[in-house]
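Here the complex is missing one protein chain, while the rest keep their positions.
After this line comes subunit A, so read on.
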Amino acid sequence: MENAIELRELTKTYGTRRGLAGLSLEVCAGEVFGFLGPNGAGKSTTIRLLLDLIRPTGGTATVLGLDPRRDGVELRGRVGYLAGDFVCDGRQNVRTYLRFLAALRGGVPQERIDGLADRLGLDQSAKIKKLSKGNRQKVGLVQAFMHTPELLVLDEPTSGLDPLVQQTFLDLVSEAAAQGQTVFMSSHVMAEVEAVADRVGIIRDGRLVALDTVAGLRAGTVRDVRITFADPVPEAAFAQIEGAQQLRLDGHGTTLTGRLTGSPDPLVKALARYTVTGIRLTEPALDELFHSYYAGAEAAPRTTPAGTATTAGTAGTAA
């Protein structure tokens, strides 16, 4: 089986409101896929469609080769799911509740549950409703990982977790991927998927607007540049450099500042002709790229998803 998830022209409307507007996406088996978008972009809608909690208005979804509607029970047996807003029955303690959820799956070894809870620092004797938001999220993580599913579908998995536990979570994801499990995780923070994701998809208004590897996305991004020269350089020296249209020389001709789009290579080659006294290129934060998709979106709200995705892909290839 090649793809863990295949979405074809998936649409979902709630009354007049649009949840998804023709989302097509493939997630390969064994990869860690980051699914990014701000709140309300359609991330949770997509994820709930995968698990047959809701049904599409149009299009098809295939998960682990199965149809969510027809083969929902088998599908959910092979998937671990963490809801974006993880809520559960709070009346019992963590251990009893996890055992109940395990029983719904036909049982999970107790050592596996204990191991995960210990790693996340989750006290299993505590009553669930007495837990803090972060600790409750740990319950959600344990139940998603405990049966070692083929596919992990995690909606905003790190919300509420402190940085140390976030790191443990990222380790769990990496280990899952190393064992061949597929991970599909959504987030509205690029930084949290950046570290583990093989590929990233960005969703806006129910459509996929970018799809690329983390490296590819980064290649298409913008860096802040500040370069100083020993002697004034001609004003037109960098005008023809690819991606350097937003760079400006100051009045003396000795300081070049601004933004560089894409690969820094052409600029570096051009700089070699002059005496450079200082250079600073910021590492592109994917967060900024993420925001640039949304900032640009306001100017041109109806970019076709395919077109935008291709642009990002091209930039990746150019790097």
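Just so it is clear, a contact is a pair of C-beta atoms (placed from the backbone, for glycine too) under 8 Å apart; a residue touches a chain by one contact, two chains touch by 3 or more; residues count from 1.
Everything that follows uses one rule, which is that contacts and distances are computed from a predicted model.
Novice: Pick from "Protein-export membrane protein SecF", "ABC transporter permease subunit", "STAS domain-containing protein" or "Xanthine dehydrogenase family protein subunit M" the UniProt protein name of the chain that isn't shown here.
Specialist: In UniProt, the chain excluded from the picture bears the name "ABC transporter permease subunit".
Novice: Can you say which of A:86, A:145 or A:184 touches the chain missing from this structure?
Specialist: Candidates A:86, A:145 or A:184; residue touching the omitted chain: A:86.
Novice: Consider the whole complex, including the chain that is not shown, and state which of A:55, A:127, A:248 or A:280 touches that chain.
Specialist: A:55
Novice: Pick out the residues on subunit A that sit against the missing chain.
Specialist: Those residues of subunit A that touch the unshown chain are 44, 48, 51, 53-55, 72-74, 76-77, 79, 81, 83, 85-89, 91, 100-101, 103-106, 143.
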